[in-house]
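Following this message is one structure expressed as structure tokens.
Only one protein chain is missing; all other protein chains are in place.
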Amino acid sequence: MSELYLDGKKIYYEIHGQAGEVLILLNGIMMTTNSWTNFIPALSRNNRLVLVDFFDQGRSERLGPGYDHQIQIQLLGALFRQLEAEMGVGRFVLAGLSYGGNVALQAALAFPERVKRLILANSAARTSSWLRNVGDGWNEVAKSGNGRSYYLTAIPVIYSTHFFEAQAAWMEQREETLVAYFSQKEVLERMIRLTDSSRHYNVEDRLGEIQCPTLILSSSEDALVPVTEQELLHKGIKNSSHVVIRGSGHASMYEFPEAFAGLIAGFAGLGDEEIHP
Amino acid sequence: MSELYLDGKKIYYEIHGQAGEVLILLNGIMMTTNSWTNFIPALSRNNRLVLVDFFDQGRSERLGPGYDHQIQIQLLGALFRQLEAEMGVGRFVLAGLSYGGNVALQAALAFPERVKRLILANSAARTSSWLRNVGDGWNEVAKSGNGRSYYLTAIPVIYSTHFFEAQAAWMEQREETLVAYFSQKEVLERMIRLTDSSRHYNVEDRLGEIQCPTLILSSSEDALVPVTEQELLHKGIKNSSHVVIRGSGHASMYEFPEAFAGLIAGFAGLGDEEIHP
Amino acid sequence: MSELYLDGKKIYYEIHGQAGEVLILLNGIMMTTNSWTNFIPALSRNNRLVLVDFFDQGRSERLGPGYDHQIQIQLLGALFRQLEAEMGVGRFVLAGLSYGGNVALQAALAFPERVKRLILANSAARTSSWLRNVGDGWNEVAKSGNGRSYYLTAIPVIYSTHFFEAQAAWMEQREETLVAYFSQKEVLERMIRLTDSSRHYNVEDRLGEIQCPTLILSSSEDALVPVTEQELLHKGIKNSSHVVIRGSGHASMYEFPEAFAGLIAGFAGLGDEEIHP
Partner (left out) sequence: MSELYLDGKKIYYEIHGQAGEVLILLNGIMMTTNSWTNFIPALSRNNRLVLVDFFDQGRSERLGPGYDHQIQIQLLGALFRQLEAEMGVGRFVLAGLSYGGNVALQAALAFPERVKRLILANSAARTSSWLRNVGDGWNEVAKSGNGRSYYLTAIPVIYSTHFFEAQAAWMEQREETLVAYFSQKEVLERMIRLTDSSRHYNVEDRLGEIQCPTLILSSSEDALVPVTEQELLHKGIKNSSHVVIRGSGHASMYEFPEAFAGLIAGFAGLGDEEIHP
């Protein structure tokens, strides 16, 4: 429940846990620090967990249109400095889901000395022209202001068919909540800006620069950022492992919370330990 | 370039080729007989190829709202009788892509004595609640009447990321054509009706009835009808093989036309030949 | 039931069928022309099927030790000339399983003008050091002269677990036949020579030379030449499609005979037809 400021813009963050590696966990595009509430005990048990809202998310500052990932990377730079001052630790485990993973990867390129380990869940090295078109479709619908239409266009696609059916009651609850949420003009405007901020993202040519141990986490049923995209990450990042949660859709942390949390807590917890068989 | 009538409703069909098995090829939801033009030589070389427009497609009759697959199955029943009268052949190879495969499967259940072999490409045994929501999203957008919005919502998702990027010029041409097409109110109304006709489709419990040799064709990158759905078909249909086109999206016939055509022509061409190793 | 001679060495071949593309089908390492008996009707229905024994296989000449794939490629060169003289056709569809696919690929490099289409089933661009070790293991066991030991070492691994269990009676019959077969010293000596002939096979760097339409056929459960090897073929050969038979082991033609035969007959039957969607 803390905040810091970058050029006058508020950055909301939280620290949980007492000891262990400092694990910074970055939100997907439609998430906030609140989305992780049920994960806090598991992720702060053997690590110190830092949650943060990106600009235009949750309790962090709203921005005007026209920004790209760069501003979120700067947000992380400011957070790193703040955590060092506050916790006395200068190197972090950086984990991100989807949008959060894409920003994490770029932060590891911008501040390599800050990143001890990197965890990229359901992320990619670039916004493919395919994904750009999908995002354009979401934004077109967002402009219509129809919250239910936006829900139907952007949400089911992030779940696997199996989860969607097996968790029908949970999904219905979620539909109700999200249709109400997306029916707010201000929310859809933020969704448009955040989606647009990914438009020109591409670090394919820079993957070879990543030196830190990296875990790439995919979902076999991810219809939005398919396994083939994570395969590019694995090929490009030398010191990486690639793990696929079988049967999961894009929202891996909701579909298989224990595999997700176990993977992240465990890989983070390795810290500076290198293993040579 | 022929037509027949079912209860006064026009059914448009074409016959190509001189000899061999009679292969009836059924369209996906947004396709027409015209979509197959470039496939005709390959598919009518060793087989006799029959193309047909479903109701609300191409040159067949437009319907009012509220129908389901049943009317399309009846269309096939009428086509079978017509082909028997015209060609002297009473058993057919039935192949369908997506919507067409779903109708083909039900026709094989309704008229088992008519179906010699069955080919289900990018099809499923049911409309999952997930896919129903995706379709509802398309229809919400269709109701807005925005052709470009409909294109962005419904079309990129049927291609693989790789194809979309590698065939950028072809996709741009396609976008131009389809945005114009979907900007016609009458077209979007048909899309809504056809999509809605799949709403309650489910023959999961009847797969065990299928006796004829069946080829199930999937695409590894199919984001709309994922391989897991075809796996259900394979498990349910005793005498079936399951083949996956690697790297392809839902529109397998556009992404890998030779693999698609070779598979269909070849499996059709086996006719009554059974192979025991 | 014909033969021709290359430098005095007998080459046994058979021609089946009356019309259509000339499809030359090449054996896997432990197969002979007899292995295809039950496939002849299906594969010669719309194509003319040519079967042939490699040197050290079936009714072709036995060789001394120390040869590599080169002699089998020359065998194909001689066969091409013979077929041209006999059938008046100079361009062929070349299909091969495993060892046969590896030789087919090299023949397409050596005689590009002879190869109209190429079908590589359960094949690879090279003998990896891993596969070389596996082959060395087989040969060590072969040297012990224990037919049952050789069977257990080399045969189960080419089937999927599912097939092995589901076709238990067929497998038991096969075990009986093959243990007797492998108990002949002369047979094991040929197995050793054929296996050794693949030792230095590697055309990875030459895949870009292949111009003809190519179908790459994998099996999802192939423990001997895994799908990753066929993925290398697909990446290297421009004009290729990659199709995976789901649930099949290395011996795809026995596990899913109809999918196998349909794919080969159909892709062969496309002939010079090119399809542009």
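Read from first to last, the chains carry the letters A, B and C; within each, the first residue is number 1.
The rule is simple: a contact is a pair of C-beta atoms (placed from the backbone, for glycine too) under 8 Å apart; a residue touches a chain by one contact, two chains touch by 3 or more.
These numbers were taken from a predicted model, which means no experiment stands behind them.
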Checklist outcome for this item: Going by the whole complex, the chain not shown touches A, C
Item to check | Touching residue (missing chain; options A:I15, A:A42 or A:V179) | outcome: A:A42
Checklist entry - Looking at A:A121, A:A154, A:A223 or A:L263, which makes contact with the chain not pictured? => result A:L263
Checklist entry - At which residues does chain C meet the chain that is not included here? => result 128-131, 133-134, 136-137, 140-141, 144, 146, 148-149, 152-153, 156-157, 159-162, 164-165, 168, 221, 223-224, 226, 228-229, 247
Next on the checklist: Take the complete complex as the reference. Which residues in chain A touch the chain that isn't displayed?
Outcome noted: 20, 38-39, 41-42, 45-46, 213, 215, 218, 220, 227, 231, 234, 241-247, 253-254, 256-259, 261-271, 273-277
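Note that only the chains that are shown with their structure count from here on.
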Next on the checklist: Based on which chains touch which, is the overall arrangement a line, ring, star, complete graph, or other?
Outcome noted: line
Item to check | Central chain of the complex, centres being mean CA coordinates | outcome: B
Checklist entry - Can you give the whole-Å distance between the Cα centres of chain B and chain C? => result 34
